[in-house]
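Below is one structure, written out as structure tokens; the observations come after it.
In this view, the complex is presented without one of its protein chains, the others remaining in place.
Entry: subunit A
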Amino acid sequence: MAGNNPNSTPMNLTLKVWRQKNANTPGQLVTYKVNEISPDMSFLEMFDVLNEDLLRQGQEPIAFDHDCREGICGMCSMYINGRAHGPEKGTTTCQLHMRKFKDGDTIVVEPWRANAFTVHKDLSVDRSALDRIQQAGGYVSVNTGGVPDANEIPIPKSIADKAFDAATCIQCGACVAACKNASAMLFLSAKVSQLAMLPQGKVERKTRVENMLAQHDAEGFGSCTNIGSCAAECPVGISLENIAMLNREYIMAKATSDNIG
């Protein structure tokens, strides 16, 4: 890959990082120098080094979201040099290694941008709009009774695999961040298709897609124009086929559901 730093020579980099005090104050890009960065560090570890420097200098460290640091939690949300989660395909920011950059590089780091998301502070972004979409129908209701036996409901392997692929969505919001329209359709479609494919989820499939899309629109996300930036930037490889399935689900639900309101 271009820009790889194969040896382990430490790098000196220039960072332009978005600093913003809180949601109500305008922010700006601030330039920092980081020195002696090991190519084996992750992007977040590089930020840890920078924050320690800032603390030593008595400055406010940069706020950024992170948790598991192994690509599962979906918290780390940085727009790096114009790409969600940086230049490498199929990774989150925490899985991005500094060896993907060259000594002397200037790296611009911005928070996810969408009106449905709010910048808490610096690079830390409130993505609870995605939670509200999920809460609008991204579940299977089990109202009563004991736990059913495992494998009681037969599910073909191919369907189970597809549903699992959709279920790998970590709700990181990279699809929204990368989408020219700030649409959350890839996220929404992963959640809708995951459940619509499984017998347990089929029961509520119509109300689910109707309510979840209504919530998506109410949150102020844009609409999908089939550009494909979302799938290209998705760290877990959610496919555009899910958006086609979402469209099918929506058409079928609107045509046949009991909801006439």
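Throughout what follows, contacts are C-beta pairs under 8 Å (C-beta built on N, C-alpha and C of every residue); 3 or more make two chains touch, one makes a residue touch a chain; residues count from 1.
Quick note on the criterion: contacts and distances are computed from a predicted model.
Of the candidates "Acyl transferase domain-containing protein", "Heme exporter protein C", "Iron-containing redox enzyme family protein" or "Succinate dehydrogenase cytochrome b subunit", the chain left out of this view carries the UniProt protein name "Succinate dehydrogenase cytochrome b subunit". Interface note for the absent chain: among A:71, A:222 or A:235, the touching residue is A:222. Listed residues A:64, A:79, A:101 or A:187: the one in touch with the omitted chain is A:79. In the full complex, subunit A touches the hidden chain at residues 16, 18, 29, 79, 81-83, 87, 108, 110, 113-116, 178, 180-183, 185, 213-214, 216-217, 220-229, 232-233, 240-241, 243-251, 254, 259-261.
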